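After the structure tokens below, expect a handful of questions from me.
Removed from the display is one protein chain of the complex; every other protein chain stays in position.
Letters are used for the chains, namely A and B, taken in the order the chains are written, and counting of residues starts over at 1 for each.
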């Protein structure tokens, strides 16, 4: 699944947004630049621009996620699009309809964009290969594979604090193995040219192909955090605990939980990120999550701006002619 | 339940849309003509007209149906109406409130229109007799009785392909007995003056009053399809299979499944329709469903246009003054 063959149209513009892998640095920077234009909309008295008025966007969530669905819904509404929320798990496919028939039916209703969340890796990519030419697909998380809008809102947050990427050391901490977020972050950081990306996790939570991803692998938290500019924590899926992959929750926190004391190893101006929802006391201490280095809530705000940017770019709309507030 | 007494206001305009039965040919043609005006909206860059701005439409679904609910929701949004989705099965009526009290409460909230889906035949008609004069009711499917917007989108699709109705032979194939779609189609085809309507099904799936419906009854698929212009397949409710009404799924497909070979009996330019969702390999072969004679996805698109037309007509709005895109 290389990104650029299917994600771009013949003019090199973004057509689908499925993965950060394979997209050029200039395209990723363009997403960040567009998002800057939209970041101000959330601060306005009237948080709405008419850019996608009369467009129809369908949230196709095969896997429930209120938080992610809500950010896409808000982004669509603030662009003045019409949005359909479809919980596919409970609808037509349960009547024996094939996925392909469900998709073609939504196409025939003149939807313009599908925002897809699915438990299986590759689902959004598969859907992008199936849909009619007028439909764009945004991957809102597929299995362990990718979550590109999450990665780009993280990049946006890093750039806001660190201005440029080239001299940065970034550490990603936690369950890398099962994390679509980590995978999309690693690709984006690499393309944007950071100095070093580190992953910190017990051996059981490191993917087998990690060495091909261009990252440094650490099993010791103190070593891995030494001198980094950015600490990206991952959510620990508690259901992993029951397997043989992890020691107890207590022991995990002792070894990989982020505390203020441990954060002293990082640079004095290091920022702390987390995609949410947070497990306080599991992967991150409350003092850190609520501390002055935490940019976790900024990530949420930036998530709306980045999703507005991606939706607008895909529909060929420029924020500089976004018009007055509706 | 004759249609014209309750469905029309004193000037003969559409007030409720409960059944195709009893409505005049000119009224049905008027719905089709209005739908032509709306069919273009879905193709526009801005798929929205301000015709029902400030109106409130409530989707009252006593029986779940994501697909039908979605088409009404889209139609309402593209007319700029506000839409409420109420899943009645899980709400106030479960607190012991009577249906009548639920309806009057929604009236008091100044709703303008109820779109009603219910497992019981006659439910939409009953609701239309209960509501205040300012409320209109659209039947989105009631038990085995009627599904008039589905029938009209089918008529729209036929007219688009066959221009006029008068010389047509139409076959409806499948579980006629339990099908509100078939019943509404039969009435509409009759009123619109087709040459012949045939129903093709095993004896156990033919309603007892079939002979009064003005149709020709066939038990043999090849005989029934001979020389027809339009083949309307019905969805086979798999739950019927468990009863004594049907042989095995395999045997059903052998006798009543539509294959390309069987379709050779029909006219060379015959079109194939299906209300969806499709059971591939049960009532229809994939080669037919995806073949060049299939107009199944066109039916979906036309469904939005027809529902916009019915909503607008009921609210007394003409598409010719629908104004610019919002």
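Here, contacts are C-beta pairs under 8 Å (C-beta built on N, C-alpha and C of every residue); 3 or more make two chains touch, one makes a residue touch a chain.
Since the model is a prediction, treat every value here as computed from it, not as a measurement.
Screening A:73, A:107, A:142 or A:229 against the full complex identifies A:73 as the residue touching the chain left out.
Only one residue in the set B:55, B:147, B:198 or B:235 touches the chain that does not appear here, and it is B:55. The chain not shown here is touched by just one of B:9, B:43, B:97 or B:222, and that residue is B:97. By the touch criterion stated above, the residues of subunit B touching the omitted chain are 53-56, 82, 84, 86-87, 90-92, 95-98, 101-102, 104-105, 107-110. Subunit A meets the missing chain through residues 42-48, 64, 66-67, 70-71, 73-74, 77-78, 238, 276-280, 297-301, 303-304, 325-326.
Here is the rule we use: only the chains that are shown with their structure count from here on.
Each chain gets one centre point, the mean of its Cα atoms, and the points for subunit A and subunit B are 41 Å apart.
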